[in-house]
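Up next, chain A:
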Amino acid sequence: MVNIVTKIATTRKRVVPKRTIIETPDEVLKLGKDLQQKIGRLFSGSLAIREVDAGSDNACEHELTALTNAFYDVERFGIRFVASPKHADMLLVTGPVSRNMAHALKVAYDCTPTPRLVVAVGDDAIDGGIFKGSYATYDGVSSVIPVDYAIPGDPPSPTTILRSLLGILEDLEGKRQ
Partner candidate 1 sequence: MTGDTGLIQACIAILCLTTVGLHVARKNRNEAVLYGLQSLAVVSLFVSALLEHYATPLLIVAILTFLVKVVLAPLFFTKLVKRHGLKFAASTYTNVPETAAGLVIILILAGSGIFAPLANLVPGHHTFLVMAIAAMLSSMLLMINRKGALSQIVGVLSLENSIVAFAVLAGLEQSAILQAGIVFDVSVWLVIAVSMVSLVFRHHGSLDTSKMKSLRH
Partner candidate 2 sequence: MKENGSNMFDAIASPAGLITLLSVFGLGALGALVVRAFDHVANFWTAAFAILGSLWGMLFAGSIFVTHHEVAMKVATSSFSGFSVAMHVDKLAAFFIFVISLVAFFCSIYGIGYAKEYYKRFSIGALGFFYNMFILGMLLVVTSFNGLWFLLAWEIMSLASYFLVVYDRTDRKNVKAGYVYLIMTHVGALALLLALALLYHYTHSFDFDGIKAHIAAVPHLALAAVFGLSLFGLGIKAGVIPLHIWLPSAHPAAPSHVSALMSGVMIKTGIYMMIRLFLDIMGPAPLWWGIVVLSVGAVSSLVGVLFALTEHDLKRLLAYHSIENIGIILLGLGSALIFSALHRPELVLLALAAALFHTLNHATFKSLLFLSAGSVIQATHTRNIEKYGGLMKLLPATGLFFLVGSMAISALPPFNGFFSEWLTFQALFGGIAHAGGSAQWVFVAAAASLALTGGLALACFVKAIGATFLARPRSSAARHAKESGFSMKTGMAGLAIACLAIGLAAAPVTRLLQTVSREVTGLSGVASTLHVSGSRTLVVGDHGAVVSGPAVALLLLLVVVLVWAGVRYGVYRRQKVMTGPTWDCGTDLNERMEITATGFSQSIIRVFKSFLLPTLHHAVERHEDENPYQIKSRTVSMQIRDMYQASIYRPLYRLIGMMSRSAEWIHHGNLSAYILYIFAAIIIVLAVGA
């Protein structure tokens, strides 16, 4: 315990000057502020996302986990990744829904309490992508559960994901008016 504390104290905070790397570009910050404002109005400030991996090739997972690192840190905008679909408002489904995962996806969808959103992330989830037409998959999430929105890209970068999320929330806000 002691050596950790001493190590934290002694190491210099910034090996590389902060403003070049750590400083999040203003574009992400602006996106974040808008997201936070929209979530505040639509989900009373806390959007719980359950990320369901329906047989994805882990590319989208990397991008989605990047959202929670120190650089993007979506938690400060009110977005939370939760463990069980029962706690979630939005299901981010990745991957072309392999045969084995179809039932699990169906159960996850049934378990999510309404008002719920299903967002297909990545080209595989939208229409099977590079695995399109294979005997092992159902070619996209929409063939198993109703999909509300989609985020194209193989895989979409964290910024695109944030931008699409903002678009989704704006569209939702439009519908709700």
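By definition in this document, contacts are C-beta pairs under 8 Å (C-beta built on N, C-alpha and C of every residue); 3 or more make two chains touch, one makes a residue touch a chain; residues count from 1.
Candidate selection criterion: all candidates are chains of the complex that A comes from, given by their letters.
Worth saying up front: this structure is predicted, and the values here are computed from it rather than measured.
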{"item": "Selected partner (touches chain A in the complex), from 1 or 2", "value": "2"}
{"item": "Residues of chain A defined as touching candidate 2 within the complex", "value": "84-86, 103-105, 107-108, 110-111, 113-114"}
